[in-house]
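Before I ask anything, let me first share the structure, which is written out below as structure tokens.
Missing here: one protein chain of the complex. Every other protein chain is in place.
We just call them A and B in the order they show up, numbering each chain from 1.
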Amino acid sequence: MSEKNLLKGNIAIAKAALNCGCSCYFGYPITPQTDIGEYLSLEMQKRNLAYVCAESEIGAINMALGAASSGEKVMTSSSSCAVALMQETLSYASSDELPVVLVNVMRAGPGQGYIFPSQGDYNQATIGGGNGDYKIIVLSPSSVQECIDLTYKSFYLAQKYRNPTILLVDGLLGQMAEPAIINENPYPDVDNSSWRLDGAKNRASRNIHSLEPNQTKLNQHVVKLYQKYQEIEKNEQVWEEYLCDDAEIILTAFGTMARSVKAVCNHFRQLGIKMGVFRPISLYPFPYNRLRELSIKAKCFIDIEMNMGQMLKDVRLGVLSNAHISFIGKPVGDWLKKEEIINAINNIIKEQYASI
Amino acid sequence: MQVYSIPKSIKKDSKFTFCKGCDHGVAIKLIAEIIDELNLKDDTIAVSSSGCSVLLYNFLDVDCLEAPHGRACAVATGIKRAHKARKDDKFVFTYQGDGDFASIGLGESMHSALRGENITAICINNTNYGMTGGQMGPTSTMGQYTTTSPLGRNKEYHGFPIKTAEQIALCDGTQFSARVALYDIKNILRAKKIIKKAFECQKNNKGFSFVEILSSCPTNWKLSPQDSHTKIKDELTKIYPLDIFKDTTND
Partner (left out) sequence: MSYIKIDKDKCKSCYLCMDVCPYKLIKKSNNIGTTGEYTVEFSDSEKKCIGCAQCAIVCPEIAIIEVNRE
């Protein structure tokens, strides 16, 4: 397994899931993530694992909810407008503290939109569309290798914190092939014998529910969830820095966008401009702390996304008023090209940062 | 000789929180008795749903997961398949109302039946949305007065109710589908026999089994418990006949 292979992002995710012991997959077709379900349909049947072609995304995520209660590693995958259908159950899974892993390979919206490239689901993933106070761990890969590594991590964090986890993948990355290694899953299995539902044999019966007619208890439950989220925020902020140490201008981008942004950074470095790139890998918990440290030295930040500025608000929350913040983005279509970004940055520098 | 005692699968000191005379209590009691008789307590995972049926986990002393409204059969599918994947088969059943099973969750319910999931679904049909105060549901009968059909259910205005057990029997994956009632001793005993058969259907790995239970809702019907049972006997069983609509368990 430890040799480099040309792998598509979607297939890499499916292979990694199998490799780290995912025994249940439930899904419904939607482009551009369908390869995941197609690949797993045969592989899981061969291994006598649980695979259901669900009647809808609502069916799929609820099967995942049920399966997660057994303590098994479960996954469902979908895309943008169909992930919208899953929001109710993500809220339930958060309250129930059930480790469901959801892969969202993004297409363009709003509504049905189309299969064009877009990073329009940042808000949907990090803020969520379900009801009540809850948070979902969100990881964002920028390469096929990272699709593998972060799939492992998604399963691990989901089990470790008993929390739903979303792997937020650009459609571009899901469909793109590049060399990658299916390495070993580096994370240990988490003991779930204290909470899983596997029949009340030699122990008291357990129940998992989100309904709580006692307001004091419901209050305590949400407070307890938030203590867990604080723990997640303390331990699990992950990011990548590229030439940030002496940077005066820092470009922020997530997912595949960060790759073209790095090329842009190299261009400006060659011109002697001190530029760096900051890429959040965990979108929740967002790496605010590190961004704030960088904002004390840097003079300005330029956020670059394939949407109308969804991560921008988190960049603002990290940077506060320590530095200027600008935005470059477009919602849908051909990925922003290196030249387009360079031109846009030149304009920003000319207009707003002439003094620095 | 003690001939009757509280079923072992009922939680100690639990007190039903249903309205006076509601048949939910009888249905849960029967399920508990059958779990005891088939010795399933240690291997059962129950799925409760939204509505009056949600509180099942407060009464039954088995592992229980609450499903989002309507999704009990999908959740049960996930549970059943996950345990099968770990080669540790469990007994999985859902306990749902008619609104949950046959309205908001009809897609999940029917597709579980079509796939022939080896689970059992129990549906309490009281012809209205009970917990929210008696609104018109998928099984409200023609002419029935509810808070959202104040002039009576009307075919031109509201359309027709669903005969759930008959519909589920049409699915190829369904191995057992029946309708029972709880309005007198004879019917309670018949219901127990039939629910037991549905549970055995799963135990013998036959496939999807379903029992619809005609139940009283004295509060929202605005009838006494006695008159509610008379209504089921005289009116509802004419519309929703008590029968076994499909049974392949002996094939």
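Assorted remarks:
Here is the rule we go by: contacts are C-beta pairs under 8 Å (C-beta built on N, C-alpha and C of every residue); 3 or more make two chains touch, one makes a residue touch a chain.
Small disclaimer: the values here were computed from a predicted structure and weren't measured.
The chain not displayed here makes contact, within the full complex, with B. Checked against the full complex, the one of B:Val47, B:Ala85, B:Ala102 or B:Ile188 touching the unshown chain is B:Ile188. Contacts to the hidden chain, counted on subunit B, fall at residues 1-6, 10, 15-16, 18-26, 29, 184-185, 188-189, 218, 225-226, 229.
Convention: only the chains that are shown with their structure count from here on.
Partner subunit A is touched in their complex by these residues of subunit B: 11, 41-45, 47-48, 50, 54-55, 57, 60-68, 71, 74-86, 88, 90, 107-108, 111, 115.
Interface of subunit A with subunit B (complex): residues 23-24, 26, 48-50, 52, 54-56, 58-60, 62-70, 72, 74, 88-89, 92, 96, 197-202, 205-211.
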